[in-house]
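Here you go, one structure.
A single protein chain has been removed from this complex, and every other one stays in its place.
First chain written, first letter: the chains are A and B, and each begins at residue 1.
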Amino acid sequence: MNAVLVEIYSTVIPSAPYIIAAYALLLLVLFVYAFMIMRGTKKAEAQIAVLEEALAEKKAAK
Amino acid sequence: MSVTVKRPSTFTQYKTLLVKDLRQEFRTKEMLTSMGIYALLVLIVYGAALAQTAQVFDILQMSGGLLWALIVFTSLLGLNRSFTAEKEQGCLEGILLVPLDRSVVFLAKATSNLLFLLVVEIITIPLFYFFFLTSTTPSDSFWLIVVPLVVGTIGVAGIGTLLSTITINTRGKDVMLAVLFIPLIFPLLYACVSATTAAIVGGDLFMETFTMSLALAAGYDVIMVLLSWVLYDFVISV
């Protein structure tokens, strides 16, 4: 086999963990951020529901 | 009978504000003594920190960095104090009531900070030399460190004045100033350390590194001082 290819292939195994880690962490961080946004949105929506109830009660009391 | 009052010129306003700061400092000597003592203490810490190194290690290569670390920490202390007094005694509110251009306030404050820092440097650098550099022989160009020191201090005073005005109104203001100040000053620090080290170590290529670093530091100074000057109006008006 070609010497250059041998050199390239010889680095595949030792470097694989770092590449996998890089891509995995990249995805992980992105998903964590997206998850935070989702949770925040859900929370705000739940609060809107509570507010609507409160408003209805206020109207009923009137 | 009408009284005509001549509106003081901008320069007079600037001078008045500057003289006010200097006079206050001259009376109490609060800032200079605290900065001076602090600088001396940092030197003592350096003494302990370097005590275990080998006899013949190259202090010359490190001294530029050590000197600048000393200046950064001392100026942090000074900048923190520079507005505390104004705030506590309500002086700042008084100044803001006067219909003067806000950038004059910035210039006056930056100048007084610059003067205090320079005075402290004039005291500490001979001390630094005395403690750490008498065992070696710095190059003939040692005196050139004055240039990066002045250029660096101008930048520190300029951006530091803006940042200390910001942090005076925040919670935990001492830490806040350091958090903002150190990363923003980093390019200047890097360039000045490079220029100072080049001047102390000397060598064939020193002039090249020295002028290059100085040019970059000066560029930083110009841009940042102008920016601080423009933005100061917004900061002090809120």
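Throughout what follows, a residue touches a chain if its C-beta (ideal position, glycine included) is under 8 Å from a C-beta of that chain, and two chains touch if they have at least 3 such contacts.
We take it that contacts and distances are computed from a predicted model.
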Can you match the unshown chain of the complex to its UniProt protein name from these: "Heme exporter protein C", "Proline reductase cluster protein PrdD", "GntR family transcriptional regulator" or "Glutamine transport ATP-binding protein GlnQ"? "Heme exporter protein C"
Residue touching the undisplayed chain, where the options are B:L40, B:L115 or B:M212: B:M212
Residues of chain A (touch criterion as defined above) contacting the omitted chain: 2-5, 7-8, 11-12, 14-16, 18-19, 21-23, 25-26, 29-30, 33-34, 37, 40-41, 43-45, 47-48, 51, 54-55, 58
Name, in rising order, the residues on chain B that touch the hidden chain in the full complex. 61, 159, 162, 166-167, 169-172, 176, 179-180, 182-184, 186-188, 190-191, 194, 197, 209, 212-213, 216, 219-220, 223-224, 227-228, 231, 234-235, 238
